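What follows is a structure written as structure tokens; I'll ask about it next.
Take a look at chain A:
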Amino acid sequence: MKRRGLLSAIALLALAAPAAQAAETVRIANVIELSGNGATVGNMWKNAVEMAVEEINDAGGILGRTIELTHFDTQSNPGVSRAAVQKALDLDPYVLLGPIYSSSTKVNMQLAQQAGVPQIVGSEASVITEMGNPFVFRTSLSQAASMPKLANYIRDGIGAGSVAVLWVNNDFGRGGRDAFVAEMEARGIEVVADISSEVGQSDFAADVVKIKQAAPDAAFVYLHEEESARFLREARKQGLDIPLIGETTLLNQKVIELAGEAADGVKGHVGLSADAPLPSIRAFRDKFVARYDTVPDHNAIKGYLAVYAVKEITERIGGFDRQAFADALHCATITLEDEPGILIDTSWDRKGDVDRISFLAEVVKGEQRIVGTLPPLGVGCD
Partner candidate 1 sequence: MAETLLRIEDLAAGYGRVTILRGATLAVAAGAVTTVIGPNGAGKSTLMRAIFGLLPPRAGRIFLAGEEITGLGPRELLRRGVVYVPQGRNLFPELTVRHNLELGAAAFRIPDLDARVEAMLDRFPLLAERAGMQASVLSGGEQKLLELARALLLDPALLLIDEPSLGLSPRTTAEIFGILGGLRDRGVAILMIEQNARSALGMSDFGVVLDQGRVALEAPAADILADPRIGRLFLGGGIG
Partner candidate 2 sequence: MNGLLEVSGLTRRFGGILAVDSVSFAVAPGEILGIIGPNGSGKSTLFNCILGQLRPTAGRVRFAGREVTGLRPSLLSRLGIGRTFQLLQIFPKLKVRENLLAAGQEHRGSMLSRLFGAPDAGLAGAVEEMLAFFRLAHLAETPAGSLSYGQQKLLDIAMAFMAGPRLVFLDEPAGGVNPAMLAELEARLRALNRERGATFVLIEHNMEFVMGLCDRVLVMAEGRVIAEGTPREVRADARVIEAYLGG
Partner candidate 3 sequence: MSNVLQLLLAGLATGAIYALVAAGFALLWQTSRAINFAQGEFVMLPAFFVLAGTEWLGLPFWVAALLGLLLALLLLGLLFKRVIIDPLLPQGVLPVVIATIAVGILLKESVKEFYSAEAQPFPALTPGGNIDVLGAVLSLQDVAVLAVAGLAILAMQLFLGRTRLGRMMQATAQNPEVAEILGIPTRRMVLYTFLLNAALVTLASILISPVYLAKFDNGETLGLVAFIAAIVGGFNQVRGAIAGGFLVGVVDNFGAAYVSSDYRTGILLLLLIAVILLRPEGLWGRAEERTV
């Protein structure tokens, strides 16, 4: 029983760590996937965020205040992410960054909303900006925004009259699949096979057989990186010779590395890419490689521009008022002229969704090539 008392005493020490905040700093809390399945994407984001913060601090901070950055690990687990956001909010931050996993964001965004803290996330699931939360903002196109672009490409670029959809059965995959199927219906393209697969699924023989049986003109593949690689290998093996179309993940460098030559020929739509033919992105890429010795992915770009968006908007409102920040970021447009750190001209709408140009890409000989640039949807605020 004595032991229990001791436990609680330790608990007290662990839980009640107050944070004194110096007057000349502004705190940004980064709640992100540092371990678990999402460690790769989370660390890309984290590294880029750190790089941006350092640059800004070196240049005098935001409105003269130094950014104090604290990281919290979600362990890629929604429950933990909620605890992490709670812990981050206990520090009374100006803005929250992250997380990337949609399932985590959905669990914790309510907390930030209740605390009135703006939260800039890396998630793509459509539902996040559809719950009427005035404090949540994206850094990348939502599924609702990217699927129309992809659908147009399938209709106009590929000329497909029928498609198969293979998706991973979690909120990411399901969200993408739902948005995609709606766009197909709108364009009169028939979805002839609608196949779910498990997270961590290893054997895709049955899935490929089902696609072959349906004989579509193209297949849309919306899986996580490893499962994408496993699928591509099986598809290559069974000689599935229709265009395989994907979103950002399918064309990711990791997939190319894991799938090898089976990834060649995969086409799709990419929201952000370190290979984008823009001088600002190229410069960012070089800086990142110099500092971390790896090529940044789209998650790095998202984290980097999130920090610069905080700087730009704060300077526009001229103070550190969270409500004013959230109001100002809605319907804001930040161009490279306003702030070069934004890397690519970006607009936010009333719901917190972003709009910007995006790219068509293809995997050629183990490399992602940008083959076209798509204009913004231009929905914005009016």
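Selection rule: all candidates are chains of the complex that A comes from, given by their letters.
Heads up, the rule we're going with is that a residue touches a chain if its C-beta (ideal position, glycine included) is under 8 Å from a C-beta of that chain, and two chains touch if they have at least 3 such contacts; residues count from 1.
Not measured: the values here are computed from a predicted model.
Contact annotation for this complex: of the listed candidates 1, 2 or 3, chain A touches only 3. Partner candidate 3 is touched in their complex by these residues of chain A: 35-37, 39-40, 169, 195-198, 200-203, 205-207, 209-210, 212-213, 225-226, 229-230, 233, 237-239, 254, 257-258, 260-261.
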